[in-house]
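Missing here: one protein chain of the complex. Every other protein chain is in place.
== chain A ==
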Amino acid sequence: MDGEDDAPKSLMEEMYANGIEGVDDAPSSSTSTTIRKNRPIISGEQLDIEAYAALYSGRTKIMRLIFLADHCDNSGMQLEALRMAYDELKKGENTQLFREVVQKIDGRLGPNYSTDATWCAMVDRKADQRKDKLESELNAYRTNLIKESIRMGYNDFGDFYYAHGALGDAFKSYVRTRDYCTTSKHIIQMCLSAILVSIEMGQFAHVTSYVSKAEQTPEALDPPSIAKLRCAAGLAHLEAKKYKLAARKFLEVGPELGNSYSEVIAPQDVATYGGLCALASFDRTELKNKVIDNINFRNFLELVPEVRELINDFYSSHYASCLEYLGNLKSNLMLDIHIHDHVETLYDQIRSKALIQYTHPFVSVDMRMMADAFKTSVAGLEKELESLITDNQIQARIDSHNKILYARHADQRNATFQRVLQTGNEFDWDVRAMLLRANLLKHEYNLRASRKI
(Lines give C-alpha, C1' and ligand atoms only; values in the text may rest on other atoms or scores of the structure.)
Protein backbone atom coordinates (compact mmCIF):
# COMPACT_ATOMS: atom_id res chain seq x y z
CA MET A 1 0.00 0.00 0.00
CA ASP A 2 2.65 2.44 0.97
CA GLY A 3 4.55 1.76 -2.18
CA GLU A 4 1.50 2.63 -4.23
CA ASP A 5 1.04 5.90 -2.38
CA ASP A 6 4.63 6.83 -2.87
CA ALA A 7 4.72 6.10 -6.55
CA PRO A 8 2.03 8.58 -7.65
CA LYS A 9 3.40 11.23 -5.30
CA SER A 10 6.86 10.97 -6.73
CA LEU A 11 5.35 11.00 -10.18
CA MET A 12 3.51 14.22 -9.37
CA GLU A 13 6.63 15.77 -7.93
CA GLU A 14 8.47 14.83 -11.03
CA MET A 15 5.73 16.33 -13.15
CA TYR A 16 5.84 19.66 -11.32
CA ALA A 17 9.56 19.82 -10.97
CA ASN A 18 9.94 19.27 -14.69
CA GLY A 19 13.64 19.28 -15.07
CA ILE A 20 14.65 21.44 -12.14
CA GLU A 21 16.54 18.53 -10.65
CA GLY A 22 19.68 17.26 -12.23
CA VAL A 23 19.63 16.23 -15.83
CA ASP A 24 20.46 12.65 -16.74
CA ASP A 25 24.08 12.03 -17.28
CA ALA A 26 24.78 13.34 -20.71
CA PRO A 27 26.85 10.87 -22.58
CA SER A 28 29.10 13.57 -23.85
CA SER A 29 30.29 14.30 -20.36
CA SER A 30 32.05 11.00 -20.34
CA THR A 31 35.63 10.96 -19.31
CA SER A 32 38.55 11.10 -21.61
CA THR A 33 39.17 7.40 -21.24
CA THR A 34 36.40 6.68 -23.73
CA ILE A 35 37.65 5.38 -27.01
CA ARG A 36 37.67 8.02 -29.66
CA LYS A 37 35.60 5.90 -32.02
CA ASN A 38 32.64 5.80 -29.63
CA ARG A 39 32.59 9.49 -28.91
CA PRO A 40 29.75 11.17 -30.76
CA ILE A 41 31.04 13.62 -33.24
CA ILE A 42 28.16 16.07 -33.36
CA SER A 43 27.75 16.79 -29.71
CA GLY A 44 27.68 19.58 -27.25
CA GLU A 45 31.41 19.78 -27.04
CA GLN A 46 33.72 21.58 -29.34
CA LEU A 47 33.86 19.94 -32.70
CA ASP A 48 36.66 17.49 -33.28
CA ILE A 49 37.63 18.51 -36.77
CA GLU A 50 39.57 15.44 -37.76
CA ALA A 51 36.85 13.09 -36.77
CA TYR A 52 34.27 15.33 -38.43
CA ALA A 53 36.20 15.48 -41.65
CA ALA A 54 36.76 11.74 -41.63
CA LEU A 55 33.02 11.26 -42.10
CA TYR A 56 33.12 12.79 -45.56
CA SER A 57 35.02 12.36 -48.73
CA GLY A 58 35.47 14.15 -51.97
CA ARG A 59 34.59 17.71 -52.66
CA THR A 60 32.10 18.04 -49.84
CA LYS A 61 34.86 17.37 -47.32
CA ILE A 62 36.79 20.36 -48.61
CA MET A 63 33.72 22.59 -48.77
CA ARG A 64 32.75 21.69 -45.25
CA LEU A 65 36.22 22.40 -43.95
CA ILE A 66 36.27 25.77 -45.70
CA PHE A 67 32.84 26.58 -44.28
CA LEU A 68 34.06 25.59 -40.84
CA ALA A 69 37.06 27.84 -41.18
CA ASP A 70 34.92 30.76 -42.31
CA HIS A 71 32.39 30.47 -39.57
CA CYS A 72 34.09 29.42 -36.41
CA ASP A 73 35.70 32.09 -34.26
CA ASN A 74 38.34 29.92 -32.71
CA SER A 75 41.48 30.61 -34.70
CA GLY A 76 43.02 27.31 -33.66
CA MET A 77 40.11 25.41 -35.15
CA GLN A 78 40.19 27.67 -38.16
CA LEU A 79 43.83 26.90 -38.92
CA GLU A 80 43.29 23.22 -38.28
CA ALA A 81 40.44 23.13 -40.75
CA LEU A 82 42.38 25.05 -43.37
CA ARG A 83 45.35 22.82 -42.95
CA MET A 84 43.26 19.73 -43.52
CA ALA A 85 41.61 21.36 -46.50
CA TYR A 86 45.02 22.12 -47.96
CA ASP A 87 46.17 18.54 -47.56
CA GLU A 88 43.00 17.21 -49.08
CA LEU A 89 43.24 19.58 -52.02
CA LYS A 90 46.81 18.56 -52.72
CA LYS A 91 45.53 15.06 -53.32
CA GLY A 92 43.06 16.31 -55.88
CA GLU A 93 43.16 18.45 -58.99
CA ASN A 94 41.14 21.52 -58.09
CA THR A 95 43.60 24.38 -58.41
CA GLN A 96 40.97 27.10 -58.12
CA LEU A 97 39.89 26.00 -54.67
CA PHE A 98 43.52 25.44 -53.77
CA ARG A 99 44.37 29.05 -54.45
CA GLU A 100 41.39 30.16 -52.41
CA VAL A 101 42.43 28.08 -49.43
CA VAL A 102 45.99 29.34 -49.63
CA GLN A 103 44.71 32.87 -49.59
CA LYS A 104 42.66 32.12 -46.52
CA ILE A 105 45.63 30.53 -44.76
CA ASP A 106 47.60 33.68 -45.46
CA GLY A 107 50.89 32.15 -44.46
CA ARG A 108 49.81 31.52 -40.90
CA LEU A 109 50.71 27.85 -41.07
CA GLY A 110 54.27 28.27 -42.10
CA PRO A 111 56.16 27.83 -45.37
CA ASN A 112 54.85 24.33 -46.00
CA TYR A 113 51.35 25.65 -46.53
CA SER A 114 51.87 28.43 -48.99
CA THR A 115 51.23 28.79 -52.69
CA ASP A 116 52.80 25.94 -54.48
CA ALA A 117 52.98 27.46 -57.91
CA THR A 118 54.84 24.56 -59.46
CA TRP A 119 52.23 22.11 -58.33
CA CYS A 120 49.46 24.31 -59.66
CA ALA A 121 51.13 24.70 -63.01
CA MET A 122 51.75 20.99 -63.28
CA VAL A 123 48.17 20.13 -62.43
CA ASP A 124 46.83 22.68 -64.90
CA ARG A 125 49.05 21.34 -67.64
CA LYS A 126 47.97 17.78 -66.96
CA ALA A 127 44.41 18.95 -66.96
CA ASP A 128 44.72 20.52 -70.38
CA GLN A 129 46.34 17.41 -71.75
CA ARG A 130 43.66 15.18 -70.31
CA LYS A 131 40.96 17.46 -71.60
CA ASP A 132 42.33 17.31 -75.14
CA LYS A 133 42.58 13.58 -74.92
CA LEU A 134 39.03 13.25 -73.70
CA GLU A 135 37.77 15.51 -76.42
CA SER A 136 39.47 13.61 -79.19
CA GLU A 137 38.20 10.32 -77.77
CA LEU A 138 34.70 11.68 -77.55
CA ASN A 139 34.80 12.91 -81.13
CA ALA A 140 36.00 9.51 -82.25
CA TYR A 141 33.18 7.83 -80.42
CA ARG A 142 30.68 10.25 -81.82
CA THR A 143 31.69 9.50 -85.36
CA ASN A 144 31.46 5.81 -84.61
CA LEU A 145 28.05 6.31 -83.05
CA ILE A 146 28.55 3.69 -80.39
CA LYS A 147 26.10 4.69 -77.72
CA GLU A 148 27.84 3.11 -74.79
CA SER A 149 31.20 4.70 -75.60
CA ILE A 150 29.67 8.13 -76.09
CA ARG A 151 27.97 7.79 -72.77
CA MET A 152 31.24 6.78 -71.10
CA GLY A 153 32.93 9.68 -72.85
CA TYR A 154 30.51 12.24 -71.52
CA ASN A 155 30.67 10.62 -68.10
CA ASP A 156 34.44 10.95 -68.06
CA PHE A 157 34.09 14.56 -69.07
CA GLY A 158 31.68 15.08 -66.21
CA ASP A 159 34.07 13.51 -63.75
CA PHE A 160 36.92 15.58 -65.11
CA TYR A 161 35.08 18.86 -64.79
CA TYR A 162 33.85 17.93 -61.32
CA ALA A 163 37.36 17.18 -60.14
CA HIS A 164 38.48 20.54 -61.44
CA GLY A 165 35.68 22.45 -59.84
CA ALA A 166 33.84 23.46 -63.01
CA LEU A 167 30.50 22.41 -61.64
CA GLY A 168 28.31 23.90 -64.33
CA ASP A 169 30.16 22.09 -67.11
CA ALA A 170 30.14 18.89 -65.07
CA PHE A 171 26.38 19.11 -64.72
CA LYS A 172 25.90 19.69 -68.43
CA SER A 173 28.10 16.74 -69.33
CA TYR A 174 26.27 14.40 -66.99
CA VAL A 175 22.94 15.51 -68.33
CA ARG A 176 24.11 14.87 -71.89
CA THR A 177 24.60 11.22 -71.09
CA ARG A 178 20.87 10.90 -70.77
CA ASP A 179 20.38 10.51 -74.50
CA TYR A 180 22.82 7.63 -74.56
CA CYS A 181 21.59 5.67 -71.56
CA THR A 182 20.42 2.24 -72.55
CA THR A 183 19.75 0.41 -69.30
CA SER A 184 18.09 1.58 -66.12
CA LYS A 185 21.40 1.24 -64.32
CA HIS A 186 22.81 3.91 -66.59
CA ILE A 187 19.91 6.18 -65.78
CA ILE A 188 20.41 5.69 -62.07
CA GLN A 189 24.10 6.45 -62.46
CA MET A 190 23.35 9.60 -64.40
CA CYS A 191 20.78 10.73 -61.87
CA LEU A 192 23.10 10.16 -58.94
CA SER A 193 25.92 12.10 -60.60
CA ALA A 194 23.57 14.94 -61.48
CA ILE A 195 22.25 15.00 -57.95
CA LEU A 196 25.76 15.15 -56.53
CA VAL A 197 26.75 18.07 -58.69
CA SER A 198 23.48 19.90 -58.04
CA ILE A 199 23.92 19.60 -54.30
CA GLU A 200 27.42 20.98 -54.59
CA MET A 201 26.13 23.84 -56.70
CA GLY A 202 23.32 24.46 -54.28
CA GLN A 203 20.61 24.09 -56.93
CA PHE A 204 18.16 21.94 -55.11
CA ALA A 205 15.41 22.21 -57.69
CA HIS A 206 17.46 19.97 -59.94
CA VAL A 207 17.99 17.60 -57.03
CA THR A 208 14.25 17.09 -56.60
CA SER A 209 13.65 16.53 -60.29
CA TYR A 210 16.48 14.02 -60.65
CA VAL A 211 15.45 12.17 -57.53
CA SER A 212 11.96 11.69 -58.91
CA LYS A 213 13.44 10.65 -62.24
CA ALA A 214 15.58 8.03 -60.57
CA GLU A 215 12.69 6.74 -58.48
CA GLN A 216 10.73 6.09 -61.64
CA THR A 217 12.99 3.15 -62.48
CA PRO A 218 12.62 0.99 -59.40
CA GLU A 219 13.94 -2.25 -60.92
CA ALA A 220 17.49 -1.11 -60.94
CA LEU A 221 17.52 0.47 -57.53
CA ASP A 222 19.44 -1.36 -54.86
CA PRO A 223 18.85 -0.46 -51.21
CA PRO A 224 21.91 1.79 -50.83
CA SER A 225 20.80 3.80 -53.86
CA ILE A 226 17.31 4.11 -52.48
CA ALA A 227 18.76 5.36 -49.22
CA LYS A 228 20.95 7.84 -51.12
CA LEU A 229 18.01 9.16 -53.08
CA ARG A 230 15.99 9.63 -49.94
CA CYS A 231 18.84 11.55 -48.31
CA ALA A 232 19.12 13.80 -51.34
CA ALA A 233 15.38 14.39 -51.36
CA GLY A 234 15.48 15.19 -47.66
CA LEU A 235 18.24 17.73 -48.21
CA ALA A 236 16.28 19.37 -50.99
CA HIS A 237 13.20 19.72 -48.78
CA LEU A 238 15.35 21.08 -45.96
CA GLU A 239 16.73 23.80 -48.20
CA ALA A 240 13.20 24.62 -49.31
CA LYS A 241 12.22 24.98 -45.65
CA LYS A 242 9.68 22.19 -45.91
CA TYR A 243 10.66 20.68 -42.62
CA LYS A 244 7.88 18.15 -42.37
CA LEU A 245 8.64 16.62 -45.75
CA ALA A 246 12.35 16.71 -45.03
CA ALA A 247 11.81 14.90 -41.75
CA ARG A 248 9.72 12.23 -43.44
CA LYS A 249 12.38 11.63 -46.06
CA PHE A 250 15.21 11.42 -43.57
CA LEU A 251 13.25 9.05 -41.38
CA GLU A 252 12.72 6.71 -44.30
CA VAL A 253 16.42 6.31 -44.93
CA GLY A 254 17.37 2.73 -44.23
CA PRO A 255 20.47 1.53 -42.41
CA GLU A 256 21.87 0.34 -45.73
CA LEU A 257 23.15 3.84 -46.23
CA GLY A 258 26.16 3.16 -44.09
CA ASN A 259 29.02 5.26 -45.30
CA SER A 260 28.23 4.86 -48.94
CA TYR A 261 27.10 8.46 -49.43
CA SER A 262 30.03 10.13 -47.80
CA GLU A 263 30.42 12.45 -50.80
CA VAL A 264 27.27 14.15 -49.65
CA ILE A 265 26.09 13.30 -46.19
CA ALA A 266 27.04 11.27 -43.17
CA PRO A 267 24.65 9.07 -41.15
CA GLN A 268 25.12 11.42 -38.19
CA ASP A 269 23.73 14.21 -40.32
CA VAL A 270 20.76 12.09 -41.30
CA ALA A 271 20.01 11.53 -37.65
CA THR A 272 20.47 15.18 -36.68
CA TYR A 273 18.53 16.71 -39.55
CA GLY A 274 15.79 14.12 -39.35
CA GLY A 275 15.48 14.38 -35.59
CA LEU A 276 15.37 18.17 -35.44
CA CYS A 277 12.98 18.59 -38.36
CA ALA A 278 10.69 15.94 -36.94
CA LEU A 279 10.68 17.61 -33.55
CA ALA A 280 9.88 20.97 -35.08
CA SER A 281 7.11 19.85 -37.38
CA PHE A 282 5.53 16.57 -36.28
CA ASP A 283 2.67 16.29 -33.84
CA ARG A 284 2.83 13.92 -30.94
CA THR A 285 1.43 10.79 -32.58
CA GLU A 286 3.59 11.14 -35.61
CA LEU A 287 6.62 11.77 -33.43
CA LYS A 288 5.97 8.59 -31.50
CA ASN A 289 5.23 6.40 -34.51
CA LYS A 290 7.84 7.61 -36.90
CA VAL A 291 10.72 8.58 -34.70
CA ILE A 292 10.64 6.95 -31.30
CA ASP A 293 9.25 3.60 -32.39
CA ASN A 294 11.16 3.59 -35.66
CA ILE A 295 13.70 0.77 -35.39
CA ASN A 296 15.67 1.78 -38.46
CA PHE A 297 16.03 5.31 -37.34
CA ARG A 298 17.07 4.19 -33.91
CA ASN A 299 20.35 2.98 -35.41
CA PHE A 300 21.01 6.43 -36.73
CA LEU A 301 20.10 8.06 -33.46
CA GLU A 302 22.65 5.93 -31.66
CA LEU A 303 25.31 7.88 -33.53
CA VAL A 304 24.11 11.17 -32.06
CA PRO A 305 22.97 10.30 -28.55
CA GLU A 306 22.31 13.93 -27.62
CA VAL A 307 19.67 14.22 -30.31
CA ARG A 308 18.16 10.95 -29.16
CA GLU A 309 18.06 12.19 -25.59
CA LEU A 310 16.49 15.46 -26.49
CA ILE A 311 13.74 13.83 -28.52
CA ASN A 312 12.95 11.52 -25.65
CA ASP A 313 12.96 14.42 -23.21
CA PHE A 314 10.57 16.36 -25.38
CA TYR A 315 8.21 13.44 -25.65
CA SER A 316 8.26 12.84 -21.90
CA SER A 317 7.81 16.54 -21.17
CA HIS A 318 11.21 17.22 -19.61
CA TYR A 319 11.42 20.54 -21.36
CA ALA A 320 14.25 22.09 -19.41
CA SER A 321 16.72 19.34 -20.25
CA CYS A 322 15.49 19.17 -23.83
CA LEU A 323 16.10 22.87 -24.29
CA GLU A 324 19.46 22.54 -22.59
CA TYR A 325 20.59 19.89 -25.09
CA LEU A 326 19.39 22.09 -27.89
CA GLY A 327 21.39 24.99 -26.55
CA ASN A 328 24.52 22.90 -26.35
CA LEU A 329 24.15 21.59 -29.85
CA LYS A 330 23.59 24.97 -31.33
CA SER A 331 27.18 26.09 -31.74
CA ASN A 332 28.16 22.95 -33.63
CA LEU A 333 25.07 23.01 -35.77
CA MET A 334 25.89 26.51 -36.89
CA LEU A 335 29.07 25.11 -38.46
CA ASP A 336 27.22 22.68 -40.71
CA ILE A 337 26.72 23.84 -44.28
CA HIS A 338 23.22 22.55 -44.78
CA ILE A 339 21.47 23.30 -41.56
CA HIS A 340 23.10 26.49 -40.32
CA ASP A 341 20.54 28.91 -41.67
CA HIS A 342 17.65 26.77 -40.50
CA VAL A 343 18.81 26.39 -36.92
CA GLU A 344 17.07 29.51 -35.63
CA THR A 345 13.74 28.68 -37.24
CA LEU A 346 13.84 25.07 -36.10
CA TYR A 347 14.73 26.08 -32.57
CA ASP A 348 11.91 28.61 -32.42
CA GLN A 349 9.44 26.06 -33.67
CA ILE A 350 10.60 23.46 -31.18
CA ARG A 351 10.35 25.95 -28.34
CA SER A 352 6.85 27.03 -29.34
CA LYS A 353 5.78 23.41 -29.60
CA ALA A 354 7.15 22.78 -26.12
CA LEU A 355 5.21 25.72 -24.69
CA ILE A 356 2.00 24.66 -26.40
CA GLN A 357 2.41 21.07 -25.31
CA TYR A 358 3.02 22.17 -21.74
CA THR A 359 -0.17 24.18 -21.47
CA HIS A 360 -2.36 21.80 -23.43
CA PRO A 361 -3.57 19.41 -20.71
CA PHE A 362 -4.27 22.04 -18.05
CA VAL A 363 -7.19 24.29 -17.24
CA SER A 364 -4.99 26.69 -15.34
CA VAL A 365 -1.22 26.93 -15.19
CA ASP A 366 0.92 28.75 -12.67
CA MET A 367 3.25 30.82 -14.75
CA ARG A 368 5.98 30.82 -12.15
CA MET A 369 6.29 27.06 -12.26
CA MET A 370 6.16 27.14 -16.02
CA ALA A 371 8.93 29.74 -16.12
CA ASP A 372 11.07 27.48 -13.93
CA ALA A 373 10.40 24.52 -16.17
CA PHE A 374 11.51 26.48 -19.19
CA LYS A 375 14.33 28.27 -17.39
CA THR A 376 13.15 31.77 -18.24
CA SER A 377 11.80 34.68 -16.26
CA VAL A 378 8.09 35.14 -15.75
CA ALA A 379 8.10 38.37 -17.76
CA GLY A 380 9.86 36.70 -20.68
CA LEU A 381 7.46 33.79 -20.53
CA GLU A 382 4.52 36.16 -20.51
CA LYS A 383 5.76 37.80 -23.69
CA GLU A 384 6.22 34.45 -25.41
CA LEU A 385 2.78 33.25 -24.35
CA GLU A 386 1.24 36.49 -25.51
CA SER A 387 2.58 36.05 -29.03
CA LEU A 388 1.43 32.43 -29.11
CA ILE A 389 -2.06 33.42 -27.97
CA THR A 390 -2.23 36.19 -30.55
CA ASP A 391 -1.27 33.66 -33.22
CA ASN A 392 -4.09 31.50 -31.94
CA GLN A 393 -1.85 28.58 -31.15
CA ILE A 394 -2.84 28.49 -27.50
CA GLN A 395 -6.45 28.99 -26.49
CA ALA A 396 -5.98 30.73 -23.19
CA ARG A 397 -5.94 34.03 -21.39
CA ILE A 398 -3.33 35.45 -19.06
CA ASP A 399 -4.21 36.74 -15.61
CA SER A 400 -1.36 39.16 -15.33
CA HIS A 401 -2.13 40.12 -11.76
CA ASN A 402 -1.84 36.64 -10.30
CA LYS A 403 0.40 35.31 -13.06
CA ILE A 404 -1.85 32.43 -14.00
CA LEU A 405 -2.73 31.17 -17.47
CA TYR A 406 -6.36 30.15 -17.84
CA ALA A 407 -7.51 27.92 -20.66
CA ARG A 408 -10.34 29.48 -22.53
CA HIS A 409 -12.88 27.67 -24.55
CA ALA A 410 -14.99 29.73 -26.87
CA ASP A 411 -18.67 29.77 -26.09
CA GLN A 412 -20.15 28.21 -29.17
CA ARG A 413 -23.66 29.46 -28.63
CA ASN A 414 -22.74 33.11 -28.28
CA ALA A 415 -20.30 32.88 -31.12
CA THR A 416 -23.00 31.42 -33.34
CA PHE A 417 -25.45 34.17 -32.51
CA GLN A 418 -22.86 36.83 -33.19
CA ARG A 419 -21.97 35.29 -36.50
CA VAL A 420 -25.62 35.00 -37.48
CA LEU A 421 -26.33 38.64 -36.81
CA GLN A 422 -23.18 39.68 -38.59
CA THR A 423 -23.95 37.56 -41.64
CA GLY A 424 -27.42 39.06 -41.73
CA ASN A 425 -26.01 42.55 -41.74
CA GLU A 426 -23.50 41.75 -44.42
CA PHE A 427 -26.18 40.20 -46.60
CA ASP A 428 -28.34 43.26 -46.13
CA TRP A 429 -25.55 45.59 -47.10
CA ASP A 430 -24.39 43.51 -50.05
CA VAL A 431 -27.81 43.01 -51.57
CA ARG A 432 -28.79 46.65 -51.27
CA ALA A 433 -25.54 47.77 -52.83
CA MET A 434 -25.99 45.18 -55.54
CA LEU A 435 -29.50 46.32 -56.40
CA LEU A 436 -28.26 49.88 -56.56
CA ARG A 437 -25.42 48.96 -58.86
CA ALA A 438 -27.73 46.90 -61.06
CA ASN A 439 -29.97 49.91 -61.36
CA LEU A 440 -27.05 52.10 -62.36
CA LEU A 441 -25.88 49.61 -64.94
CA LYS A 442 -29.36 49.29 -66.37
CA HIS A 443 -29.59 53.04 -66.55
CA GLU A 444 -26.26 53.30 -68.32
CA TYR A 445 -27.18 50.55 -70.71
CA ASN A 446 -30.49 52.19 -71.48
CA LEU A 447 -28.71 55.45 -72.06
CA ARG A 448 -26.31 53.85 -74.46
CA ALA A 449 -29.07 51.95 -76.20
CA SER A 450 -31.17 55.08 -76.61
CA ARG A 451 -28.20 56.94 -78.00
CA LYS A 452 -27.62 54.25 -80.57
CA ILE A 453 -31.20 54.46 -81.69
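As a working rule, a residue touches a chain if its C-beta (ideal position, glycine included) is under 8 Å from a C-beta of that chain, and two chains touch if they have at least 3 such contacts; residues count from 1.
Methods note: contacts and distances are computed from a predicted model.
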Chain excluded from display, named as in UniProt, from "Kv channel-interacting protein 4", "Cytochrome c oxidase subunit 7B, mitochondrial", "ER membrane protein complex subunit 10" or "COP9 signalosome complex subunit 3": "COP9 signalosome complex subunit 3"
Absent chain, residues of chain A that touch it: 386, 389-390, 397-402, 406, 411, 413-414, 417, 420-421, 424-425, 427-429, 431-446, 449
